[in-house]
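Provided herewith is a single structure, encoded as structure tokens, for subsequent inquiry.
Some chains have been omitted; the remaining ones sit where they do in the full complex.
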Amino acid sequence: MNNNLLQPFLKNGKVLLLAYDHGLELGPETLTGQSIDPKYILDLAVKGGYTGIILQKGIAEKYYYGADYQKKISLILKINGKINVSQSKDPYPSLNCSAEYAKKLGAKAIGYTIYLGSEQEAKMLEEFGRVQERARQLNMAVIAWVYLRGPFIKDEHNPKLIAYASRVGLELGADMIKIKYPGSEEFFRKAVQAAGKTKVVLAGGPKLDEDKFLEIIEVVMRAGAVGVAVGRNVFQNQDPLSMTERIKKIVFSD
Amino acid sequence: MNNNLLQPFLKNGKVLLLAYDHGLELGPETLTGQSIDPKYILDLAVKGGYTGIILQKGIAEKYYYGADYQKKISLILKINGKINVSQSKDPYPSLNCSAEYAKKLGAKAIGYTIYLGSEQEAKMLEEFGRVQERARQLNMAVIAWVYLRGPFIKDEHNPKLIAYASRVGLELGADMIKIKYPGSEEFFRKAVQAAGKTKVVLAGGPKLDEDKFLEIIEVVMRAGAVGVAVGRNVFQNQDPLSMTERIKKIVFSD
Amino acid sequence: MNNNLLQPFLKNGKVLLLAYDHGLELGPETLTGQSIDPKYILDLAVKGGYTGIILQKGIAEKYYYGADYQKKISLILKINGKINVSQSKDPYPSLNCSAEYAKKLGAKAIGYTIYLGSEQEAKMLEEFGRVQERARQLNMAVIAWVYLRGPFIKDEHNPKLIAYASRVGLELGADMIKIKYPGSEEFFRKAVQAAGKTKVVLAGGPKLDEDKFLEIIEVVMRAGAVGVAVGRNVFQNQDPLSMTERIKKIVFSD
Amino acid sequence: MNNNLLQPFLKNGKVLLLAYDHGLELGPETLTGQSIDPKYILDLAVKGGYTGIILQKGIAEKYYYGADYQKKISLILKINGKINVSQSKDPYPSLNCSAEYAKKLGAKAIGYTIYLGSEQEAKMLEEFGRVQERARQLNMAVIAWVYLRGPFIKDEHNPKLIAYASRVGLELGADMIKIKYPGSEEFFRKAVQAAGKTKVVLAGGPKLDEDKFLEIIEVVMRAGAVGVAVGRNVFQNQDPLSMTERIKKIVFSD
């Protein structure tokens, strides 16, 4: 309940996160070129001036912890996640790291995915409740990925449901939420409004046309986003650093 | 087992609660106009002279805890809740906050929903048993929302079942219960009688015609209710404060 | 493993219990007339000279604990129970009170229902195993309601199954069991024999013709029962106290 | 990991156990004549010179603990078991006693049933893993009943599966296992070989013709069994003590 928990991730009051949990969520095929190498990504995050990096436990252990990176870039440890092998109808991201261990690895925040619309929604909400309180005790920020997914969801980008997801993030005690793009500035503004004092970042998603992606970032920043979390749109780009610069201009109003 | 646990919520021995968990239970669309903003609602609760406010964890953390409100209005932390996205046949409100954390946030009572008629009834009853005892250790009041809902329930307002729900509240150790309107003064009186020393408040429910709603409040107060919990019938009203005054006249016999 | 744990419930070596968990198990409609009021029942138990009263947590908290009753009548806290709203095929009585809290409320014994024949039998047996050991640590007697109920049971009064239920009570470590009437003195004797050193009381069941009910009590006392647990056959009687006197004559051989 | 944990059950390096958990597993009908009375069985065990007796918690509490028997015969507390009322397709013996409590009751070993071939196999294996380690901390021997039972098993006496069951006993850390008769000396020898340093006893099973039963004991002792566990073949015998003597001649090579 320390208001400054998000401070390590802010620059000019804004947030630019490099997400790198694709190896777990989507498999190594997603990690094209050098991006298969965690060291390459950590160097990119530092050189690119990102305000935070998102890693799973194993990569944090072997590449971030005890290394120089710890002084150069703030870590969000993603403590749950889903593997894209089993095509079960009801998606469930399992918890694979404790908040305590995330803290030990040097993380300043935990990341947790909630799928609204899953039959296992209740299990995630209970678990989130527990890890949120544990993070409070450890003085860590709590960042929730609140997505619509599961047998009850027809459209993951439904603007009303995305506003609902934002509100759920606030009601459950997230400090920041990562949501999908609901299709327009007005819809994103509604989601930001629903989130109240909980900060909102855009989830970058799959690789888009470069200009199209930048345009969306402009829209969400105007609509009140505190920043964006990018991954494939940067590291699948032919020149990740210059793409990063273009994004920073928008996010940090440099 | 301190008899005065409900004291912080009483005025003239009566209770007037402002419920504000609709963002989680029904989504932000329900929160029309300024009511999307928790600060607006907290100010309304204070100005309106409510004897308690009902919030979920996240809103208590970011708007109530550590703020002036803590001195001005007593908090009931609703520690479980259901999100209205998954249309699963068997409703289940998941626990998202511990009694300990509710206490830390300044709550004087915990609120917990039990759906009688759900296939997961046993899970709720067990969990309620645990949090009720934890609340006793923490010297907090226990307020149960005892509703009829699930595949076995044809009519959520069935008067016999509502009297049964009231009795369950007493048998399980709630200090106060929130029940739906069973349709008549006589039926409400039966429910109050079944609840014994457990206090009964009416659950306001969806927005009704103003006079109709006030008439129901009169009926239940005559029938032995200790008060009402209102939400949409106030904040969806064009003039929430004057509606509040009309309710107070009835509840507190001002 | 203190042999005298049942002592608080004995008079002339016999037991006469007033059961009052119908509000939870069957609903307030069962509690006709004044019996809806727990105070009336507690007074009846004291005046009638019962050797013990059976209550759920909430009623013990609000009417027994800290009151004079605590000196006048011994309490069996029924720590699990089933609500008669959901008509699920597989009956399961959920645990709603801990042995520790039962002790704190002044109980000298815990009561626990086991349904043999339920698909959830294993869950009950495990839970009973745990609470039985907890009761031993707390020096409380353990009383098991061992009933036949569930999809595998055609007749809840099957004498062979009732003898089996009795034996289960002994094998699992109950100090006393409450069983249904198996139809004859000989069958009841078999059940008593199967229970060994575990004491057996008759479960009173639904309201019967007064003489018929007294005759059954005579039969079971001859067959070796240590006593009876009564409820509806007393408090639904027009004159509960004189009915109590008639029962006492048989049970205590007064 | 004390090699002498089985010592209390050995005579001439051999084992003769009297099993008496039939009241739970099969019901009191199995306990013909005086065998319904635990005291009769305990006296038989002492007089007959058995090296151990197998009881469930309740009988150990009320007949063995604190009595003279504790000095005269070593106790194996059977901590899980199945009741023969529900005819569920998937057999599961529920845990009803902790290793700690077994120790307190004077047991020198815990007994645990594993059904290979049940859909709930994994649950038993996990639980066995936990109680095995707890028993190690308490310096108690661990005896596993490893049986083939469930929807995947056509023949509970299949010799290959019985050898597999034996091996499972070794791999999971049992000090002694109780297995069914696989039909021949050669098959039993295979099972003994698969069990390695884990000792093997024959499970007596239902009442057989006296000579037939003794012949099987001769076979298994030749095949490397450390002894037998008997129950119905002794206490359903017209002269249990003389039947015991005939068994002892074979087992102890008296």
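Per-chain numbering from 1; labels A, B, C and D assigned in written order.
Everything that follows uses one rule, which is that contacts are C-beta pairs under 8 Å (C-beta built on N, C-alpha and C of every residue); 3 or more make two chains touch, one makes a residue touch a chain.
Since we're looking at a predicted model, the values are computed, not measured.
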Copy count for the complete homomeric assembly [4 present here]: 5
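Operating definition for what follows: only the chains that are shown with their structure count from here on.
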Angle of the C-alpha superposing rotation, chain A to chain D, to the nearest 5 degrees: 145
Distance from chain C to chain B - Cα centre to Cα centre, in angstrom: 35
Separation of mean Cα positions, chain C and chain A [Å, integer]: 56
Where chain B touches two or more other chains, by residue: none
Chain-level touch network, classified as line, ring, star, complete or other: line
Which pairs of chains touch, using the document's own definition: A-B, B-C, C-D
For the chain D and chain C complex, residues of the former touching the latter: 21, 23-24, 27-29, 31, 36-38, 56-59, 61-63, 65-66, 81, 83-88, 92, 94-98, 101, 105
Footprint of chain B on chain A - complex, ascending: 1, 116-119, 121-123, 125-126, 128-130, 132-133, 136, 148, 150, 152-153, 160-161, 163-164, 166-174, 190, 193-194, 196-198
